[in-house]
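Dumping the structure here so I can ask a few things about it.
All protein chains but one are shown at their positions in the complex.
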Amino acid sequence: MRRNRSRTRAWAVVSLLIGALLASSAWPGAASAADPIKIGFGMALTGGLAANGKAALIAMQLWEADVNKKGGLLGRPVQLVYYDDQTKGATVPGIYTKLLDVDKVHFVVSGYGTNLIAPAMPIVMERKLVFPALFGLANNEKHNYSGYFQIMPAGPRPAIDWTGTYLEVAARQTPKPQTLALVGADAEYPHNALAGIRENAKRLGFKVVYDSTYPPNTVDFTPIVRVIKAQNPDVVFVASYPPDSAGMVLAAHEVGLQPKMFGGGMVGLQFAALMTKLGPKLNGIVNYDFWVPEPTLKFSGIEDFLKRYQAQAEKAGVDPLGHYLPPWAYAYLQVLGQAIEGTKSLDQQKVADYVRTQEHDTIVGKVKFGANGEWATSRVLQVQYQGIETTDIAQFHKAGKRVVVWPEQYKSGKLIYPYSSAMK
Amino acid sequence: MGARSFGVVALAIVVAGLAVTRVLDNQYYYFAGYVVLQYVVLATAWNILGGYTGYVNFGTPAFFALGAYTAVVLIQSLKAPLAIQLVAGAIISGLLGLALGYLTLRLRGVFFSIATLALAVVLQTMFINWEYTGGARGITLVRPASAPLFGNYVQFLFVVMLGLAVLAVATAWWIERSWIGRGLTAIRDNEEAAECMGVPTLRLKLVATTVSGVLMGLAGAPFPYYVTFVEPTSVFDLNYAVNSLAMPMIGGSTTWIGPVIGAVLLGTAQQIATVTISSALNLLLVGLILVAFVILAPEGIVGLVQRLARRSGERTRRSGV
Partner (left out) sequence: MVWLDLLLNALAAGILLGGFYAAVSLGIALAFGLLDIVNIAHPVFVMLGSYVAYGMNARFGFDPILTGLLFTPVFYALGVLLYRVYYVSFERKGAESLRGLVFFFGVLFIVEVSLLLAFGVDYRMVEARYIGETFQIGPVGIAFRLLVPCVVGVALTGALYLFLSRTFYGRAIQAVAQDSFALRLMGANPFRVKGIAFGLAIATAALAGALLIMIGPVEPAMNREYIGRVFAVAVLGGMGSIGGTLVAGIIVGVAESLTSTFYGPSWGVAVSFGVLLLALAVRPSGLFGR
């Protein structure tokens, strides 16, 4: 008799829990006001990409505030609905189905990063949604989905165009460097980047003397750098994420690696945290970037945006400069907003067509997309760190420390070549 | 609980699950429900080796991921249907359990546990380096547009996972009541004494690890279609290790219903937390609750309930009713 009672109680507990599960599903999530236009997304607020994700969120919230100050879109206020994807791809399907089915958002945009955009693609494709995306390399290559738009200015063939710029700079030096060493993390972005640069190397006549990857959580780069140094390459191209970028630079200095040109595809050197950590060790490195405070890149609205962003960034404890991701996070929402206004509708297909066919005026300049959702022409900059003497952050607010050496259209200074001349 | 009543309840749950898919259209619940059911399977599987036998497995991710990657390989090479993926995942993970058991169960329990940790690390390294399944970058899979009888593939996966949960719990229930279960309890209480009494300890332990492995592999096999993007970091996530351990400990590790309670309670709480409070805070809570339970309520919720029932029973007796 007693055993049955405890079993019954156990069942009672289970039923209560199932009831709680069902009841909790009626959880409203984000509160909804009158009849706002809701834009939903997942964003990396914790996890490996959180530093950038949080910065992007601030920029997006600035956009939301700006739009609402001017009366919203189509006369209705705009509301961002978002959840933390923890930099884990596995959370993305759940988040986007919740946004669409429970929160009933009108539009979705992507989170930040190649790995977080990929899991959302099947969902947006299945429901035929327009999908502005934030900084993913070649996410649409397999799918060729017409609703995908990538705000990162890599170019129509993202991996090739992105990496090509680095070798173009190298190829123009005299005497022309001959040998190339390639190294990168074993992850999505570096893999795509390395594939791209191999093609460019063939095209521009470089001989690849080292081509290898390292596992994503490597912390000690000295063995790798030693092996690279042993090959004595003229040019070294590194495709890495922030922790490895720092590790590579430090290891290169420790081992004494001095090729004629060093850098290429190192994510993270654009972040304030790493710039202040590495300081003078950055001198001479030629690396990609998308926007730097040089006189050739003063687009309308960017300075005002940065000022407002920087005021908030201090409080939130994110990147105090905000040069890398935030302007683009603002811009990809600008594109969506302009398309909604331009078509005077919330129809996914109409908005997507508008985004694809029109040229958009944003704080990062004029944006024009090609057929596969990437930028019609590449605008990856190659930037050289010059003249850094301290680890002070104020110097990076101004021009002169990150000199644009490519392309000609935005060039703001002369490349110091070889690398050893610019090193401290 | 007798065989007949168990069978009836199990059938009722499956029928209820099917009925829900006819009525409820909102996809999100299926996504969330799938995760909770998945944890029911993992917690029950863990408990067969942990709670019943007393051997702590820290390497749940290894078995789970192996099931998932087996499915990936089958999808990539043969476009195999889900049923085959399930069977294959179960077999491969079961074999892994058997192998691990064979290698380490002769050693002390603590070395088995450390070996399970090692297993997870080694397996993850292997998959990071295997290009065919995507390596470190991961692999995108295209989910079939529709499923037999259900129309919506996600609902189908939900029902499949429901079936697997019922299967897992039924297995645990059966083992608990059989001679195997008694042998495992003897091992847990005092392995040397059991050995002396003639209990075939090594064989029983191997059965436990294999069954545990099979069930974890079954939990992992539908995962690729569920998430459509498989990469080592999320599939080997430590969360699986902690949850599959915490849920039985919190629910109660000596019976089949403990893991179910723990999984439903903790799993649901985590699903809610994912979309409300910070995610890392939610993990901290799991850790704190786990330690609190291990120290204060080692028999879990089932134990607490039993204690309450006993006390109220005594009170009833004493008051002369």
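To keep things simple, chains are lettered A and B as they appear, and every chain counts its residues starting from 1.
Definition applied: a contact is a pair of C-beta atoms (placed from the backbone, for glycine too) under 8 Å apart; a residue touches a chain by one contact, two chains touch by 3 or more.
Just so you know, these numbers come straight off a predicted model, no measurement behind them.
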{"item": "Visible contact partners (per top-of-document touch definition) of the missing chain", "value": "A, B"}
{"item": "Residue among A:37, A:51 or A:331 that touches the chain left out of view", "value": "A:51"}
{"item": "From B:83, B:103 or B:149, residue that would touch the chain that is not displayed", "value": "B:103"}
{"item": "Contact residue for the chain not shown (choose from B:5, B:26, B:129 or B:178)", "value": "B:129"}
{"item": "Subunit A residues touching the omitted chain (full complex)", "value": "46-48, 50-51, 87, 214-215, 218-220, 222-224, 226-227, 230, 242-243, 246-247, 250, 253-255, 273, 277"}
{"item": "Hidden partner chain, residues of subunit B it touches", "value": "50, 54-56, 58, 103-104, 107, 109-111, 113-115, 117-118, 121-122, 125, 128-129, 188, 238, 242, 245-246, 249, 278, 280-281, 283-284, 286-288, 290-291, 294-295, 298"}
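The criterion applied here is as follows: only the chains that are shown with their structure count from here on.
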{"item": "Inter-centroid spacing, subunit B versus subunit A (mean Cα positions, whole Å)", "value": "36"}
{"item": "Sites on subunit A touched by subunit B in the complex", "value": "2, 5-7, 9-10, 13-14, 17-18, 20-21, 24-25, 27, 29, 45-46, 83-84, 86, 88-95, 97-98, 100-102, 115, 118-119, 121-122, 126, 142, 185-188, 191, 215-216"}
{"item": "Residue ranges of subunit B touching subunit A (in the complex, touch as defined)", "value": "1, 26-29, 31-33, 35-36, 125, 128-129, 135-138, 140, 142-143, 145, 226-229, 231, 233-235, 237, 257, 260-261, 264-265, 268, 272, 274-276, 278-280, 301-302, 305-306, 308-310, 313"}
